[in-house]
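Apart from one protein chain that is not included, each protein chain of the complex appears where it belongs.
Every chain is named by a letter (A and B) in the order it is written, and numbering of its residues begins at 1.
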Amino acid sequence: MSTDKEIEVKFRIFRFNPKTDFAPRWQEYNVKVDKSTTVLDALLKIKEEQDPTLTIRYSCRQAVCGSCGMMINDKQMLACFTRVLELNSNIIKVAPLKNYRIVKDLVTDFSELFQKERQVKPYIIRHDFEELLNPTGTYKQTEEELLGYIQFADCIECGMCNSACPVSATDPLYLGPMILNRAYRFISDPRDLGFEQRIEAIDSEHGCWRCHFAASCSTVCPKGVDPAKAIQLLRRQLVKKAVLGISSPKKVELIPMAHVKGKLELPKGWQ
Amino acid sequence: MAIYEENREGVSGWFRITRYSVERALYVIQRLSGIGIVIFAFIHLLYTSWHPGGWGDVILGVLVTYHTLNGLRLVLTEHGFLIGKPTRAVYPYRKGTLYGSQRYLTMAILALFVIFVLIWSYVALVIPAG
Partner (left out) sequence: MFIHYISGLIILITGFIHLIANNLPSIGTIVHESIFYPVNLIILLSALLYHMLNGVRAILIEVIPGKCAAKAITWIMFLVGITLYIYGLQVFLNLFWPVE
């Protein structure tokens, strides 16, 4: 038992089961917290002691998996990353992330989001298949080239930026800052050669031109990824391509390393 | 009910500005001023001699100067200028689009806005219209 002072705090939690309920309702619980209790700890305590039917989604409890995004006091936050007493409020309102379909209580459905993400091909595309299958070395990158994209690679795909974006509030087909950030991370990687294949998804009616720089995505990001910057830099690449044309494809040097040995067999039917 | 399950904010979501940064409020006012100018321009195109007199001119001045100055800021930042280079993300995260040069640009734009509104009101209210 901790020796810190315990304070009783009231939680108002959104309860809704689309299969049986007609409309959502708010339910109140009283929980004793101390200064190191996170919102996730408090929700699990409610589940253990007071109401086992409360449904939540969580996994790592250390802010690296991106599962527990919720609206806490009307702002998008990770439940495992937020301390209850730091919110400075007697009533804590917990609701599921906005702009996603609700499965039950505080759990939202991310399957549509990941379906949209496949349109921008979030993987490195190269054409030297012989080297990829039988690697003989490693690709060289300078520190400067790494800094051009490493900030955008830190994304944990929690989906809170899409929830905060004002364009996603009305447009269900908008790709969203999370997906555009992923697209820019691969386009600006010096090893990737697939810019033309992604343009059709990004340059469309509901692609990066629907962003109006409200910067709410960067405000709520828990990992400092700054998707707003990725979208503006992505626009610059698209304008450069339209005005100047692609000048030269990226060349990346291969450093042969003798101890890297491998031989991969193609599975049947792979292309 | 399907509409609760869908959980989309709708147009009222555009106006939730209390928990986010100042750029969100700037965006909402840009949209509203754009709609205001569209209404004025339609009427002015169809009846060329009409002009709202006196205080109407001041309101029009506020809308036009705000939309123009914020538009200039957007032309610069939406092509990637003045938002800072990508760096490594180190806690506490000071993101390039929210801190640094972009904030100074925003403050400069708002200061210019106040100055131009005063000049426009002076021309509209004090000098008798031609």
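One rule holds in what follows: a residue touches a chain if its C-beta (ideal position, glycine included) is under 8 Å from a C-beta of that chain, and two chains touch if they have at least 3 such contacts.
What you see is a predicted model, and the numbers here were worked out from it, not measured in a lab.
Student: Touch partners of the unshown chain, restricted to the chains that are shown, please.
Tutor: By the stated touch criterion, the chain not on view contacts A, B.
Student: Considering the entire assembly, which residues of chain A contact the chain that has been omitted?
Tutor: Residues 167, 170-174, 205, 209-210, 239, 242 of chain A touch the chain that is not shown.
Student: What residues on chain B make contact with the chain left out of this view?
Tutor: 11, 31, 34-35, 37-38, 41, 45-46, 48, 68, 71-72, 75, 78, 123, 127, 129-130
Criterion: only the chains that are shown with their structure count from here on.
Student: Using mean CA coordinates as chain centres, what's the chain A-chain B distance in Å?
Tutor: 29
Student: Within the complex, which stretch of chain A touches chain B?
Tutor: On the chain A side, the touching residues are 16, 18, 22-24, 74-75, 96, 98-102, 108, 147-152, 154, 164, 166, 169-170, 172, 212-216, 218-221, 223-226, 228-229, 232-233, 235-236, 239.
Student: Within the complex, which stretch of chain B touches chain A?
Tutor: Listed in rising order, the residues are 1, 4-11, 13-14, 16, 18-21, 23-24, 27-28, 30, 74, 77-80, 83-91, 93, 95-98.
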